[in-house]
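One protein chain is absent from this view; the other protein chains keep their places.
Note that the chains take the letters A, B and C in the order they are written out, and that residue 1 is the start of every chain.
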Amino acid sequence: MGELLGVAVLGAGHMGADHIRRLDQVVSGARVAAVADPDTARAKEAVGGIAGVSVHEDAVAALDAPGVEAVLIASPGPAHEEALLAAFARGLPVLCEKPMVPDSDGALRVVEAEARLGRRLAQIGFMRRYDAEYRRLKSLLDGGALGRPLMLHCTHRNVSSPPHFTSAMLINSSVSHEIDAARWLLGQELTAVTVLRPAPSSGAPQGLLDPQFVLFETERGALVDVEVFVNCGFGYQVRCEAVGETGSARIGEEHGMAVTSGGGARQEVPQDYLVRFADAYDREVQAWVDATRRGRVTGPDTWDGYAASAVAEAGVRSLEEGGRVQITLAPRPDLYARTDR
Amino acid sequence: MGELLGVAVLGAGHMGADHIRRLDQVVSGARVAAVADPDTARAKEAVGGIAGVSVHEDAVAALDAPGVEAVLIASPGPAHEEALLAAFARGLPVLCEKPMVPDSDGALRVVEAEARLGRRLAQIGFMRRYDAEYRRLKSLLDGGALGRPLMLHCTHRNVSSPPHFTSAMLINSSVSHEIDAARWLLGQELTAVTVLRPAPSSGAPQGLLDPQFVLFETERGALVDVEVFVNCGFGYQVRCEAVGETGSARIGEEHGMAVTSGGGARQEVPQDYLVRFADAYDREVQAWVDATRRGRVTGPDTWDGYAASAVAEAGVRSLEEGGRVQITLAPRPDLYARTDR
Amino acid sequence: MGELLGVAVLGAGHMGADHIRRLDQVVSGARVAAVADPDTARAKEAVGGIAGVSVHEDAVAALDAPGVEAVLIASPGPAHEEALLAAFARGLPVLCEKPMVPDSDGALRVVEAEARLGRRLAQIGFMRRYDAEYRRLKSLLDGGALGRPLMLHCTHRNVSSPPHFTSAMLINSSVSHEIDAARWLLGQELTAVTVLRPAPSSGAPQGLLDPQFVLFETERGALVDVEVFVNCGFGYQVRCEAVGETGSARIGEEHGMAVTSGGGARQEVPQDYLVRFADAYDREVQAWVDATRRGRVTGPDTWDGYAASAVAEAGVRSLEEGGRVQITLAPRPDLYARTDR
Partner (left out) sequence: MGELLGVAVLGAGHMGADHIRRLDQVVSGARVAAVADPDTARAKEAVGGIAGVSVHEDAVAALDAPGVEAVLIASPGPAHEEALLAAFARGLPVLCEKPMVPDSDGALRVVEAEARLGRRLAQIGFMRRYDAEYRRLKSLLDGGALGRPLMLHCTHRNVSSPPHFTSAMLINSSVSHEIDAARWLLGQELTAVTVLRPAPSSGAPQGLLDPQFVLFETERGALVDVEVFVNCGFGYQVRCEAVGETGSARIGEEHGMAVTSGGGARQEVPQDYLVRFADAYDREVQAWVDATRRGRVTGPDTWDGYAASAVAEAGVRSLEEGGRVQITLAPRPDLYARTDR
C-alpha cells in the first residue's frame, strides 16, 4: 500500500506510550512521526530508540511537524477539544481516545465543527467495538438471531480504582464504555438513567460510592443495567448478556486454559483492561490506519463521543441527586445520519 | 425409624398429584393416608393403586381421617388460610406450598395464629432452599468467603406462561421465589422495591407486561435485581450471582452433557421447573418427613411466608403505579426470632 | 404399594453401612430386616437405632432370618460367590456390589447357576448406569444423534489410593467401572486390551504403577481409552467423551457453583465417589427395590458381572506381561440374550 502513514501522537502518558509502541511494533502501515507532551522528558522516553520522530512540548506544534499526516490524541480529556479543532483546521484525520471531550457542551462544539466541514475526520476510541466477542454479539443482534433486543445486563469490574478516582468517575469514566456499547449494540439512543447506590464495599476507598448499579432506558423501550464495581479485588471482568425476544447471548465469560488442582478447576481472570482488550486496541488502531491510508473515516464518530458525554452527565446527576434523570440530546447533524451506521 | 408417617394431601392438581407420587415412591418414611380435592374423581385418579388412602371432597374432613399425622397443602392459594388454621387447631405438622397465603393480611393472621400456639407447626414450600446449588451459595455467603454481600443478580425465565397469567403474577408468583431466596441468602429483610417495564416481548400474550425488571433494596443496603421473563421461549433458567466485597459466585449455569455437532457445542437447558428443581422437591419433602418423625419443625416458617406476600404486594403496587415502593412489615413475633435461622 | 420390602444386608463395612442408611432413610418402600457381618459389633453399630433388624455373624443365617425378602450383598468380593448361590437357592432377589465375583471362573459359575434357574434373580451394582449424565449419554448414543460410535475417551482419577492398593487394582477395581460403562454405552463386548505404563507419579506410593493408560478394542471396531490415575491429588474426576461419526458428547465436566475471587474463577471438584455418585447410588437401590416389589429383575445382570471380571483379568495380564491381550468370553447363555438389553 505504499508509504507508511506518519502519525503525531499527542500525550505520552500510560495510554500514549502504549499507542507509540503499538504504531511502531504492532500495527502495519504506519510510523510515529511526532510526539507531543508538556513533559518532553516523558515524551522522549516513550519514543525510545524509534528513528525519525520529532518531540514537542506543544500539541499544535506536533501537528505541523514534518511528515505528520494523521493524529492520535491520547492526552488528558480536557486537552482534547483544542487538539480536535486544530486537527480539523488542518484537515488531518484523527483517532481520539475517550472521553472525546469530558463535558457535553465541549463535545457538541466538536460535533458542530466537524459537521461544518461537511466530512468526517475523527474516529473516537471506543475500542470495545473492535473486540472479537462484542463484534460477534453485534452481528448476532443485527442478524436478528435473538429477535428484538429487550434487555442488556452488563458487568464492569476492576481490581481496584486508581488514586483520585471519584464516585462520578464510575459513571463518566468506567460506565462510559457501556454507554457506547449499548448505543452501538442496540442502535438506539439512551433516553433516561437511574443510578442506584448499594452500601459501599469496605474494599473501596473511604467516601467512594462503589459499587453502583446503573439503569438506562432506550428510545424503543429496551432496558440496560450495569453493575460497576471498581474495587472488586479479584479481576477485570467485562461481561454483557443480551436478552432478545427469542434467545439470549453472553460474552465476556472467563475462558482459556482451565487448571485443575487442589480441589478445584480454575480459570484465570484477567487483571487489567490492557490484557482483556489488548487485541481490541490493536485492531482499532490498525483499522484506523488502514482506513486513513485509503482516505476514509470509519468507526465511532464524534456524535458517539458527544452522546456518551451527555448520557454520562445525566448519570452523574442521577447519582448525585437520586432518582431517574431524563436524557436530552441536541439535534443530530445530517453528517451523522443513522444510515451511516 | 419405626412406623411410616401418615400424610393427608390437600389438593390433587398438578402439584398435589406430584407430591402424592413423591410420598409414595420417592420419599422414605411416609405414606399417603388421605387425599382431599373438591373434584374427588381427580383425587382418586391421583391416588391410583396406592392402598389405604381415604379420599375426601372436603379438606378439613381429610385432616380428621384415620391415620393422618401430618398435612401437605397443595390446594389453590386462596384455600391455604383455612387449611393452615385447621391444621394448627389439631396440632398437625404442615408442609404448605407457596404462596402460603396470597394476601399479606391473611398471611399475617396465619403467623399470629401459630405464634399464639407458641410453637412452630408449619414449613412453607420454598423449595429453592433445598436445591444443592442454592445451599452451596448460602453456605459460601454464611462462611464469609465473599465478604459482605453487596448485590444479587437474578434471572428467572420460563419457556411460556400458563393461560390466564397476569402481569402481577410475574411478581407474586414467579418473583416470589427470588423474594424468599434473597431474604434467605442475605439474612435480611427487603425494604423497598422498584419494578421496571421494558417494552414487552412480542412473544408474550397480548397485554402481558413481560419481561419485567425488579429491584429490591435490603435493610443493610444490599441491592437485588431480578429479570423475570416468563415467555422467553427457550427454556427454564433460574440463575443467581452473588457479589460480595471480595468475590462473586454464580449458580444456575447450564451444565451436564455437552454435545458437539453441526458447528457448535451445545448444552441442554431444562424446559420446566419440575426438571430443574426435581431434586429440591424430593429433598424438601424428605426433610419435612424426617423432621416431623423426630417431632421437629424446620425450614422456611410462616414469617417467611408472610414476608414474601408483603413484599410481593409492594412489588405489584410498583408495577401498577410506577416508581419505588417502601415495604413495611408487621412486628415480628418472638417465635420467629432471627437467631432461629 | 403395600408393605415394605425386607432386606438382608450382607457386610457392614463402609459400603454396607452406607446402604443400611440408604435403605432406612432415603429409599422408599424398603426396610432393613437383617444385617450380617463376621464382626457383629460393627454390624450393630451400622444398624444403630433402626428397629426390627436382626444381626448375624453368618451371611447365610441372615438370608433365613424372619422378614427377609431380598438380599443386598456388600461384603468383600471373595464372599460374593457363596452368598449369591445361597440367595439363588432360596429364590431371593439380590443386589450385589461389584465386583460380582473377583475371578472370572467364579463369576462364570454364578452365571451358570442363575441360567440353570431359568430366570434372573441378581442385579449387579454398576451404579454408573443410574447416573443422570451417563443415562443421557446412553440415550443420546442409542438415539443415533452421534452416528455410529467410534471412540470413548475416559478419565478416572482419585485423590489418593487406599492402603494396600495394588497396580492390578487400578484395572480390576477402578477401571472395572469403565469396562462396564463401555460395554453398556456401546452395546458391544470388548475383544482386546493393552495397558500402557507411563513413568509413575512421585505422588503414588512406592511401587504402585500409577497412572496407567488402558486401551480396549470392541467387537465392532470401536476404541476405548482410559486414563486411570488414583493418586492425582486434586479430586475425583470421572469423565467420558463419546466420539461418533457425526458428533461428540462429554459428561463428567465440573459444574455447579462458580466462585470468582483472587484472580480466578473456580469450580469445585468432588473429592470422593460417594459425593459424585451419591444420586446414582440412591437411584440404583430405589430402582432395585421398585423392581423387586413388582416381582421383576432389571439392571446389569450376572453376565455383565462375569464380562467385567474376564476383561479385567485380561487387562491385568497386559499390565504384567506387556502388550496386547485378546479377550475371550464363555458362550453367552440364552437368559442373557442381547435383546434383553
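Remarks
Throughout what follows, contacts are C-beta pairs under 8 Å (C-beta built on N, C-alpha and C of every residue); 3 or more make two chains touch, one makes a residue touch a chain.
Not measured: the values here are computed from a predicted model.
Only one residue in the set C:62, C:208, C:230 or C:243 touches the chain that does not appear here, and it is C:243.
Considering the whole complex, the residue from A:194, A:218, A:231 or A:286 that touches the absent chain is A:286. Taking the complete complex into account, B:262 is the one of B:91, B:262, B:295 or B:331 that touches the chain left out. The chain not shown here is touched by just one of A:60, A:85, A:140 or A:192, and that residue is A:140. Mapped onto subunit C, the footprint of the missing chain covers residues 147-148, 150-151, 153, 196, 198-199, 201-203, 211, 213, 215, 217, 220-223, 225, 227, 229, 232-234, 243, 245-248. If you put the missing chain back, the residues of subunit B touching it would be 233-235, 237, 254, 260-269, 271. In the full complex, subunit A touches the hidden chain at residues 1-2, 4, 24-29, 49-51, 132-133, 136-137, 140, 145-146, 246-251, 253, 255-262, 279, 286, 290.
The working rule: only the chains that are shown with their structure count from here on.
Annotation: omitting subunit A yields no split, and the remaining chains form one piece by touching. Between the two copies, subunit A and subunit B, the C-alpha superposition involves a rotation of 180 degrees in steps of 5.
Each chain gets one centre point, the mean of its Cα atoms, and the points for subunit A and subunit C are 58 Å apart.
Chain centres here are Cα means. That of subunit A falls 44 Å from that of subunit B.
Look at where the CA atoms of subunit B average out and do the same for subunit C: the two points lie 37 Å apart. Residue positions of subunit A with contacts to 2 or more other chains are 233-234.
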